[in-house]
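Structure in structure tokens, see below.
A single protein chain has been omitted from the complex, and every remaining protein chain is retained in its original position.
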Amino acid sequence: MDFGFKLSPSSAVNLDTVDRRRYDRLVQLQPDALTCIGCGSCSATCTSASWTGMSVRKVLLGLQRGRDEEVDKMLSGCMLCGKCTMVCPRGINTRQLILTLCRLDKNGEVVR
Amino acid sequence: MVNRQPVVAVIGAGIAGLEAARQLAALGYKPVLIEKSSATGGHVAQWNRLFPDMTPAADVIEPLRAQTAGVKTLLGTEISAINRLKDEYNLVLSDGSSLLCQAVLFATGFRLFDASKKEEYGYGIYDRVITNRDLEHWFNTREDQRIRQPKAVGFVHCVGSRDLKAGNTQCSKVCCITAIKQAIEMKEEFPDAEVYCFYMDLRLFGKKYEDFYIKAQRDHGIHFIRGRVSEVGEAIDGRVVVKAEDTLNGKPVKVTLDLLVLMAGILCNPDAQRYARETGVAVDEDGFLKSRDNLAAITESSRPGVFFAGACTGAKTVPETLAEARSAALAIHQYFSKRV
Amino acid sequence: MIYQGKQKIWADYQKEIPDNHYFYVRSCIRQNFFPASERYFLKICRDLLGRDIYETEHHTTCAGIAYHCDTLPQETAMTVVARQFALMTEAGYENLVTSCITSFGNYCEVLESWREFPELEAMIRENLWKACRREFNKPKYVAHASDLVYKLRGEIAERAKFHLVSRATGEPLRIVEHIGCHYSKMFPHKGVGGAEYPCVLSGMAEAWGGQVIDYPERRHCCGYGFRQYHVRANRGYSLSNTHKKFESMEPFHPDMIITNCPGCPYFLDRWQYVIAEQTGKTYGRNGYGIPVLTYEELAGLVLGVDPWDLGLQIHQVAVEPLLDKIGIPYDPARKYLGMDEKKIMTPGLPTSLKCF
Partner (left out) sequence: MRERFASGFDPFVIPFVIGMIFVLGYCLIAMVRVVCQLPKADRKRFLLSLITPKYIWMNVRDIFLNCLIHVKLWKRNKVLGYMHSSIAFGWFMLIVLGHLEVMLFVPERIRFFYYPIFFNYFVAETEQTLQGALLMFLMDFFLLLVLSGIVLAIIKRFVSRIVGMRRTTRLSVLDQVGLYSLWAIFPLRLLAESFTAHISGGSFLTIPANWVFRQFLGNDLNALPTWWAYSIALCIFMCVLPFTRYMHIPAEMLLIPMRNAGIKIRHPRKGFALLEVYSCPACGVCIDACPMSVRKANLRDCTVYLNRMLRRGNERRIAEISDKCLLCGKCSAVCQVGVQGPELRIAQRERRKFALSPSYADLDVRPMAEAVAGSGGVLYFAGCMTQLTPSILRATGSLLDKAGVSWKMMDPDGGLCCGRPLMMAGRTEQARELIAKNVEIIRASGCDTLLLSCPICYRVFKEEYPLEGIRVVHHSVFFQELIAAGKLPVQREDGLRLVWHDPCELGRGCGIYEQPRAALAAAGEVVEAGKNHAESICCGGSLGSLSLSFEQRRPMTQNALDNLTVADPDQIVTGCPLCLATFVRAADRPVRDIAEVLNEHC
């Protein structure tokens, strides 16, 4: 029956069920990603941000919150210019991080 | 007066009181430690290890106890009343005796916020919700039915701190670093557990604190979620369901935990407020005792002969408290030197 | 769950509820949704327990619903409230008891606002005088009808014909209590048991033999949310909130839900049907829903009132499994008979949710 309205999906992130495989694999390959403090320097300086909304900070957070679609969209806007790596106060190799992520499939496996 | 050794009543035998008493005795005064509880050492004695070097609390307490062995210490003694005399104070003690002293040092310390007052977190209602102190107690004794091989542990920062509704708008200063310390300890204890810290701001101001934080992130993979826990519920299996907003993500988060640790904040000891009224020293807007000057004379009250050391004037770390205790002893020394 | 912990909190939130002499104000919508509830509240209090409850046909809405929907300003709502007070004063009463949770919240809010801003009260008095030449005294006590039933729960229990236990096993029924948001979330001290662990309904449930279950989304809104349901485009959101609550309580297998708000039982009841239609999922046993009762209906059942006289046939979710479980007799043939014993219409059956 059509009521003219539907159940809307919850926007809440359930950390019990969220799929963090890509994040887990990433930090295994690149442990420095763990030290992100979410300061946003990367996003503020990002060449791609004004074009595509790319933000390494949001990518790292999104991966931990199961927001894979947004993450992929952001990643596909990165131009690898490396400015984020230059400004990261925690010295995270963000450029490599992005490349590593692009090599992981949905299950967190490195594609061959 | 001139021929007598001046007596200094040190109220509270926590680390501030012990250290001040030690220094005062060394300076040739006669400190008297008055302690409400049955043992010296205060809160620190109840802790297991201390940040940022994981020093056992006993390593701080035991030397202090040993070096104040010669100081007259009244344990299990409360102060019924304080009478102001000319240049002197008369303390009426709970055992009926009274103590005449030429100076009073408040080393009254702090009281941990009663976490059950944050009703939404369910401390005292949900089995799996404990406080920072409970966890330290477990580290010390390993006796707590609530801690059984947890797979997910959460820490809530700022419980009763920076919270108008909880009656304390101040930062308790040490909870962030304590939460990180305890999170690391839990992770070391239960390596397979996921550990979450829910924080509003991380205030890691002290020496090596930031390193500690990085260690928690990089070496232990502790998840830091910026957002205050809004409410806690109990799932059917007795685990707790914690809801918060992940403010960096702008979305609500929910997680089921086996253990939730509330980082109860630091409030002024209510006894101190009463003693302050009786001795005529001011209590500040934040509920802590009011120093003569917050920059230059933090250990001095607005009244001659009344001094402060440690957390009675605000949340303090162990080194800050010890430094203040020494500073207070010197201030007392100068006070008597001037009078002579 | 540490029960003593809750008791400690309840001890901190005990409000004073006068025993007798109330001026009763009805809810705008309950008479349509659950027509027998208010009637049986009066019947039980007056006839059975001998209390003095006064009501007048001259009272109106408290304007709370319009206020919360942003359709009229607070001053107007306050003036409407002032008129109710005037009616109460004219009738010679000092204690106000409201049927509606939003009204209760509204009265509390108005009184608190006046306490904080006396000039506001003066202005409203002037408004009321200009509008209808009435004057009023502020009520000494404002109680919600559930507060009063909570207070009288022992007396009801003494007269109970049935207990909230399973007739077959003797085990207490598992009861979810749902408190209307405007009951104590605004002013925790105005509610019995405070805002986090209110005991107004759980007190009744336990006094009458049931066992209250606590589930994670206990605090969550029923989903009504005036600004949501009233706008058709937002109804999906309203529905989703209700869904969230049911998902959360599902593992606890509750036998029933009791409520003290006009909107909550309606939405908790009707949305079960909509959820079942949209997702095929039902939350009770064997394809039935979880019956949702008002506390008056529950009191009536406990006291042995005929379920159909209590209007339980108006509920979407079938109550028969619950009645069977407690052992309350009912005549299926009389279910859809009106007051005059003539057949009223028999509703069609939903596709997913099992009903009689």
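Each chain gets a letter, A, B and C, in the order it is written, and its residues are counted from 1.
Criterion: a residue touches a chain if its C-beta (ideal position, glycine included) is under 8 Å from a C-beta of that chain, and two chains touch if they have at least 3 such contacts.
Keep in mind the model is a prediction, meaning the values are calculated, not measured.
For the omitted chain, the shown partners it touches in the full complex are A.
One chain of the complex is left out; on chain A, the residues touching it are 32, 45, 47-48, 50-52, 72, 75-83, 85-87, 91, 93, 95-96, 99, 101-106, 111-112.
Following the convention adopted for this analysis, only the chains that are shown with their structure count from here on.
Of the two chain pairs considered here, A-C and B-C, the higher C-beta contact count falls to B-C.
Taking the mean of the C-alpha atoms as each chain's centre, chain A and chain B sit 39 Å apart. Centre-to-centre separation between chain A and chain C, using Cα means, comes to 47 Å.
Spacing of chain B relative to chain C, judged by their CA centroids, is 46 angstrom. Looking at the complex, you find that chain C touches chain A at residues 232-237, 239-240, 243-244, 274-275, 277-279, 351.
Here chain B touches chain C in the complex through residues 116, 119-120, 122-127, 231, 233-236, 238, 241, going by the rule given at the top.
Listing the residues of chain A that touch chain C in their complex gives 1, 3-10.
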